[in-house]
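What follows is a set of notes on a single structure, which appears directly below.
Missing here is one protein chain; the remaining ones are kept as they sit in the complex.
Letters A, B and C name the chains as they come in the text, with residue numbers starting at 1 for each one.
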Amino acid sequence: MERDIFLNLSPLDHRYYASNEPLFNQLAEYFSENAYIRYELKVEAALVRVLAKRGLCSQAIAAEVSQACNEVEPEEVYLEEEKTKHNIRALVNCIQHRVSEAARPYVHFTTTSVDIMDSATALRFKEATEKVVLPKMLELEALLIAIARREKGTLQVGRTHGQHAVPITFGFAMAEYVSRLGSRIECVKQTADNLRGKISGAVGAYNASSLFFDDPMEFETEVLWELGLQPAIYSNQIVEPEYLTDYIHAILSAFGVLANLADDIRNLQRTEIGEVGEVFEATQVGSSTMPHKRNPWNFEHVKSMWKEFMPRMVTLYADQISEHQRDLTNSASGRFVPEIVVGFVAAVDRLTRVMKKLVVDESRMKRNFEMTKEMVIAEPLYILLASLGHPDAHEAVRKLTLKSQQTGKTLRELLVTQEELFPYWERLTPKQRGVLEHPEQYRGWAERKTEYLCDLWEKRLMI
Amino acid sequence: MERDIFLNLSPLDHRYYASNEPLFNQLAEYFSENAYIRYELKVEAALVRVLAKRGLCSQAIAAEVSQACNEVEPEEVYLEEEKTKHNIRALVNCIQHRVSEAARPYVHFTTTSVDIMDSATALRFKEATEKVVLPKMLELEALLIAIARREKGTLQVGRTHGQHAVPITFGFAMAEYVSRLGSRIECVKQTADNLRGKISGAVGAYNASSLFFDDPMEFETEVLWELGLQPAIYSNQIVEPEYLTDYIHAILSAFGVLANLADDIRNLQRTEIGEVGEVFEATQVGSSTMPHKRNPWNFEHVKSMWKEFMPRMVTLYADQISEHQRDLTNSASGRFVPEIVVGFVAAVDRLTRVMKKLVVDESRMKRNFEMTKEMVIAEPLYILLASLGHPDAHEAVRKLTLKSQQTGKTLRELLVTQEELFPYWERLTPKQRGVLEHPEQYRGWAERKTEYLCDLWEKRLMI
Amino acid sequence: MERDIFLNLSPLDHRYYASNEPLFNQLAEYFSENAYIRYELKVEAALVRVLAKRGLCSQAIAAEVSQACNEVEPEEVYLEEEKTKHNIRALVNCIQHRVSEAARPYVHFTTTSVDIMDSATALRFKEATEKVVLPKMLELEALLIAIARREKGTLQVGRTHGQHAVPITFGFAMAEYVSRLGSRIECVKQTADNLRGKISGAVGAYNASSLFFDDPMEFETEVLWELGLQPAIYSNQIVEPEYLTDYIHAILSAFGVLANLADDIRNLQRTEIGEVGEVFEATQVGSSTMPHKRNPWNFEHVKSMWKEFMPRMVTLYADQISEHQRDLTNSASGRFVPEIVVGFVAAVDRLTRVMKKLVVDESRMKRNFEMTKEMVIAEPLYILLASLGHPDAHEAVRKLTLKSQQTGKTLRELLVTQEELFPYWERLTPKQRGVLEHPEQYRGWAERKTEYLCDLWEKRLMI
Partner (left out) sequence: MERDIFLNLSPLDHRYYASNEPLFNQLAEYFSENAYIRYELKVEAALVRVLAKRGLCSQAIAAEVSQACNEVEPEEVYLEEEKTKHNIRALVNCIQHRVSEAARPYVHFTTTSVDIMDSATALRFKEATEKVVLPKMLELEALLIAIARREKGTLQVGRTHGQHAVPITFGFAMAEYVSRLGSRIECVKQTADNLRGKISGAVGAYNASSLFFDDPMEFETEVLWELGLQPAIYSNQIVEPEYLTDYIHAILSAFGVLANLADDIRNLQRTEIGEVGEVFEATQVGSSTMPHKRNPWNFEHVKSMWKEFMPRMVTLYADQISEHQRDLTNSASGRFVPEIVVGFVAAVDRLTRVMKKLVVDESRMKRNFEMTKEMVIAEPLYILLASLGHPDAHEAVRKLTLKSQQTGKTLRELLVTQEELFPYWERLTPKQRGVLEHPEQYRGWAERKTEYLCDLWEKRLMI
């Protein structure tokens, strides 16, 4: 059934599809209705293969059903569903219509609809993660590592509360995201690997399959093994929901890391700060009436997508509740879960594209640092005074700071003229004096920690 | 750009579209990208009409631009956007390409992109509400009124905490939803009427328009008046977000009422309760392996859709925050807001369809009531004893209740044999004794309140 | 029962209480457990007063019960509850223990627990709103109006996407919050006025009261009238939840406005922007190791409180669902609702205190504006060119902008030397040329709109 994409209702299916077809087509291989049905057919085929392995039906029948499963089309299933009002019964009918009378009984044998649907869902999330989500995340991670390494020595003022604090390097600031994204990659991978299926029948007690098999749990394991899945430790009509809940938490907590990075970069792009920029394409228009504008709109977009998808965790938590052996109130809502992954991957992809074009203005970083560099040494000064036994270093420095603001003199100038403080100055090591004289050196292990983190995550993620 | 709907990613654009094309096509007239662009073109056309009225350009130019606005196609705009990377600049270019050189300057004159977008958004939500949302809600309301009236005298046990309490009627239970949905209809209407536009320029201070008009606020009012909109009391680059926040609150709080109704009905459908049912179609399949099942799946679906959309209010609240004269972090998320209305209307429509088929099993209601009817009179008994001066009526009845459970005798039987209590029995009026003898009469004003509410809401909503 | 406040678990009861006792004590008059019980006692007293008015009991009995209701203490009720395991039964027992045997039957007469609790809750939210919430909001509103008026002419660059756009005034920026907070004050007031009670008995059908009154709905109205409340249009065991849902939406959407204001101010406090500041107290410490820091921590605090309380709307929406004539799953969650109002009022109070100390650095605002003032005229230039019939003004200005960036010449300099553009320059009115020559004049109606909004909201809110 063809339709103009601009008649679609979800921005995922019109605007974002239109602007990034290759990515959205790739995601549709796992998350469209077409994909869902194909994955359900894979489960049905795996089931019959195991029946044949166990001798319940012939290999020929298994082959016949597999073939049918390759051929059934979504539109056909929907037409059938108009009659049955039941999606999996429709699917089964479509398979059965294509096979011999002898093969029909083995289609969907002993299973319930959700055996097929939940296993298909686990599989498509798992494969999408392996094939798209993780590669995309790793691409961004590798890029962040490259930026962090490249900028590990680029002086930048550290900022807390939007205020200048003590210096770091821009590479160190980026290493934050190397580390946080790295940990989220591990979390996404681990929770995706733990997505599980079920072949335990209508209420999970193997009621039907135990009529035919002495070891229905083994039978379940074999069918899922065909697909590369493990069985849920427990299932009733549905798989325990927590496997998926954990996976979406992994995705959304990773999304939070992207949003934080996006916020940091767009703040650094403020006109008054201007430490980073984005290469704009020649024909691009910044704003319809203000052609000179250079909007950080891609970073704003990532933040905005996070605002759209993050709250949906509430739906996942609400869907943990299913009465008795299951109610259906997680069915429609469950159908929207793939959108979360789609939104996340789109944001990873966008961030990667735009971070590749990130321009760092080293001189602006230096200039900004110099705005407050005289005040920066308040911290080391206080600590050095304290380490030399000054009884109230914090208060002494606070007063010195106020004096500096009033007089316009630097802390160092004041320091050497203060009778009370000069003796401490004399006792400092050359290195310690060096930091007071050259505040830009007061950046601690910014560079070494950056290297440490890049090495660590490259190794852990085998990048 | 045509695409197979089964390749779409949102269930709104594949599954729910496929199963209810007419409704989704109707909604697409307001909420698709196609619709959005058409509404933007309406705003651009209104702008030039007012320029002509004020004599800034000729009527011919206004007509020319209006004509162009009728012709521009979404696909064309998207192609142009690939060059400009800016959606409204693309739109403006598309209009300008279609008009004479003389007309071009008046396209988009003095406005900023968001003047067009925010006004278009207010308008399409407002018109969708008038044309689809409210009619659908009123249809459900009228149906609920009809059911409440029809069942106003149908005895049903009242239930609190899932336990039998004192009797009501099924009509009274439905009157709850007549009233709650009624109040939500008023709330949706009122907040939709209050959606507003803006023609105040890039930062809201009429910087550009005041170069040409002595009364830029009046100019804004005139343009929006052409569209049937009021201007936002305040705007910077964007309209004050609270108009839309309030509207979506109205929609989502109405969705909560639907979800509660759905929960009530599906609980009444439990095998052990069985007080209501749904007529199933002959060819419909209940469950793939349990052909005898009669699932309340439509009610479960409504609850599930509520779980999907309700949490999105968090996005609306987050989108209230926009830095300074605006940041763009509400842009992508704002594009998903129409989905909430779509999901809501789909649920209203489904609930209407299924409530029309609601079958009430009066005899089952009576039978359920009779399970506990002997205990029901505990409440009036306690109150009557109290009203006659019994010093500790509550405790006396509690003990009587326990005795009734132990002996199997009814409260009335025990009452007349209890030396301590019999004197009270003698002092009751015939009407009061009647209630103790016929517990099903202890339903108070269930019927009259039902009528009262049906009359009230018919009048308030002019149904 | 006394306890060290530092053993409390909620920051509302230790940290924020300790730092602002007067306010929190005031809020405790409505929102503590003590207050809840006192309000419940008010409802019980009103009930008996109406019984006496209607002649069911004597005025003496009503007086006796009223007296008892004044005397019952929370601790007493809790001790009784340990026996009854039921809070309202305990309350009723406590009243009954204090009155004569003749009066006892009239305590709690014909009502159910929730009649008392829901009416008490409506009343305490309503009175807290009148006595604390609205006065606090109006105090902030008046302050914002004063700031807006004071700064209506203070030049500030308008910012979109964190980038300099065209100029406004700081008063105009503040007028945003005058308007948005103003509309929220109206919304809070309206929804608080609409909080409602009920005296309709166990399942809302007046089962018990109709045994004694021919007009139980009138009886309900009379009891609530004593308290200054209206009855819910519909109630079963509980009041329709939407009255409270709407009220909390009003509170939380107002909280969003505070959060936006807080974000704006703390961004203006960034070291590189520095347009506003906060007077710090002499002994105050900015950071434990960086004594020179001046953190915008009060604004960050307001944002943080918003993040804490905003998501709780989800609880209100979830609590709209109550099975049949009610389940109790909204009981514990309902007890946390007052916290939302407390958190909001604390934020209003903090914002008021800190906005009073706001220092505006006019020269810094001017300096920041001058960073980009040459580029600012791109917008009016484009529009003026267009209005004079330039066929592609937008593109022309975009190219000019790039040239300006490359050559370092101003747009005006380039303009008069461009053969293609000079003819347009000559056709401009003096006023229009003025804006191009003095970009700071390109601030449109910033000042007039500020005045307009201050006047409007003063009148609407009768400040």
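Definition applied: a contact is a pair of C-beta atoms (placed from the backbone, for glycine too) under 8 Å apart; a residue touches a chain by one contact, two chains touch by 3 or more.
All values reported here derive from a predicted model rather than from experimental measurement.
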Shown chains that the omitted chain touches within the full complex: A, B, C
Contacting the left-out chain in the complete assembly, out of A:Ala386, A:Leu414 or A:Ile463: A:Ala386
Option from C:Val178, C:Ala208 or C:Leu385 whose C-beta touches the chain left out: C:Ala208
Chain not shown: contacting residue from C:Arg89, C:Arg364, C:Lys399 or C:Arg433: C:Arg89
Listed residues B:Ser253, B:Asn267, B:Ser322 or B:Thr450, member touching the removed chain: B:Asn267
Given C:Glu186, C:Glu300 or C:Glu458, the one touching the chain that is not displayed: C:Glu300
Chain B, residues in touch with the chain not shown (by the definition above): 157, 159-166, 266-267, 269-273, 285, 287-297, 300, 314, 318, 368, 371-372, 375, 378-379, 382-383, 394, 397-398, 401
Footprint left on chain C by the chain that the document does not show: 1-15, 17-18, 24-25, 27-28, 31-34, 37, 74-75, 78, 83-86, 88-89, 92, 108, 111-113, 201-202, 208, 266, 281, 283-290, 295, 297, 300-301, 303-305, 307-308, 310-315, 318-319, 327-336, 338-339, 342
Interface with the unshown chain - residue positions in chain A: 56, 89, 92, 101-102, 104-106, 109-110, 158-162, 165-168, 172-173, 175-176, 178-180, 183-184, 187, 201-212, 216-217, 233-234, 236-237, 240-242, 245-246, 249, 252-253, 256-257, 259-260, 263-264, 267, 310-311, 313-314, 317-318, 320-328, 379-380, 383-394, 431-432, 435, 442-446, 449, 452-453, 456
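What we mean here is this: only the chains that are shown with their structure count from here on.
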Label of the chain whose CA centroid is most distant from the centroid of chain B: A
Length of the line joining the C-alpha centres of chain A and chain C, rounded to whole Å: 34
In chain A, residues with contacts to at least two other chains: 266, 285, 287-290, 295, 297, 300, 314, 318
